[in-house]
Every structure is written in C-alpha cells, then in structure tokens.
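Reviewing the structure listed below.
Removed from the display is one protein chain of the complex; every other protein chain stays in position.
Take a look at chain A:
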Amino acid sequence: MSPRIGVITFPGTLDDVDAARAVRYADGEAVSLWHADADLKGVDAVIVPGGFSYGDYLRCGAIARFAPVMASVVEAAAKGMPVLGICNGFQILCEAGLLPGALVRNEKLHFVCRDQWLRVENNATAWSTRYDQGAEVLIPLKSGEGGYMASQETLDRLEGDGRVVFRYVGGNPNGSRNDIAGITSENGRVVGLMPHPEHAIDALTGPSDDGLGVFFSALDALKPLATTA
C-alpha cells in the first residue's frame, strides 16, 4: 500500500490540486484534508499547500494557523509526522510555531513570479533525501511575502545546526535573510519553503521536474511505515 499524504485545503488555498498531483506522480496516495475538520484521516504525512488562506488577512497564515485541522497537524508533527509547508503553507507553519521565524513583504514590494534556482543545503530531512547535497534545482517561486526573517540568534542556530534546506542562488529574490528559501525543524521532519516544488514535476507543465524529489523523499521516508503497518 502506498503511503498516504494529506493535502489541506483552506478557504483561499490555490495549490492543493497541484500538490495532490505531485504526490500521485511520486506514487503516493493523496488524501484531501479540510481546514474545518480536525480529522487527519489516518494520513502518514501532511502538505500545507500554497495560496492565500483567509485572504492573507491580518498576516499571511495568521488565521489559518487556528483552523481545527492545524491543531491536529501540530500534534502529529510533535510525534514525528512529516509535514511540508509550501509558500503560504510555509507561512502557516511559521505562524503555528512548527518552524521558527516569519515571512514578510518582499524587499522590493513586487510580487515575484519566476523560475528560481535553489541550492539543496540539507539532504537529510524527510523531504530532501532524494537530492544530492549541494545540488542546484530550478523551481518556480511566486510570492509577494516571501522574505524570510528571524532574529540573529535564530539565524545563527539554523545555520549552525544545518537547518537551512534550500537557499536561493543567482540573486536573492525577496530580501530573505541569508538567502534562505526553506528551513527544517530540529528533527528534520517538518520542512517549509517559499518556492513551489509541486509546480516542477513535469517538463510539460513546469521549468523542470526538479521538484519531484521532494515528494519522492517523503515517500522514501514513509515506506518503511507503510510496509510494516
């Protein structure tokens, strides 16, 4: 049986369909999860996809973090369940306290929509084992509030512990501190990133299929569970 990966839909989510498609491309079973329902339907991992949950009112992710489903995600993450936050999902995971820091308005104020080169800085997380350490991948970035901010102390800790998973190369698109595009939790199970790997799974519809590795990595991390269950 394939591992089951839940994809949450909030009001205003846009990329749940692509995220579910990416899971299926990697031979996982995609399970739709609804923001108002605390039931995770027994999934093995969760993706919090991109979009504009609750219209980005107050702050990006600030209202979504209080959705019933997020309480279940926080609880499951504490037990080691892999969680991936993409773009607005990354913002939500930061607001929910699953990842440190916050995402703010892009330095130049413009919404950035482009294919972005990233360097894989940590290939030991639940979502990055399929990449070579130091590999450069081309993944779409589309966000207006993608500037990663954290205190110097937090940045030092993230860098010191190797918790930066993806870093922008070829220019910083949004003013993120230390060119950070994605980070992970202390245990390497929760990952958040601003670029969209689910939009880069097929050369027909994206700039590359470089994003597929994220989903294959999670499936690799989960397969031992699925076969023993």
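One rule holds in what follows: a contact is a pair of C-beta atoms (placed from the backbone, for glycine too) under 8 Å apart; a residue touches a chain by one contact, two chains touch by 3 or more; residues count from 1.
The working rule: contacts and distances are computed from a predicted model.
Its UniProt record calls the unshown chain "Phosphoribosylformylglycinamidine synthase subunit PurS", which is the correct pick from "Phosphoribosylformylglycinamidine synthase subunit PurS", "ABC transporter permease", "N-methylhydantoinase A" or "Multiple sugar transport system substrate-binding protein". Within the full complex, the residue among A:Glu107, A:Glu136 or A:Asp209 touching the omitted chain is A:Glu107.
Remark: the omitted chain is touched by one listed residue; of A:Ala30, A:Val46, A:Ala62 or A:Leu222 this is A:Ala62. Where chain A meets the omitted chain, the residues involved are 58-59, 62, 66, 94-95, 100-102, 104-109, 147, 149-151, 175.
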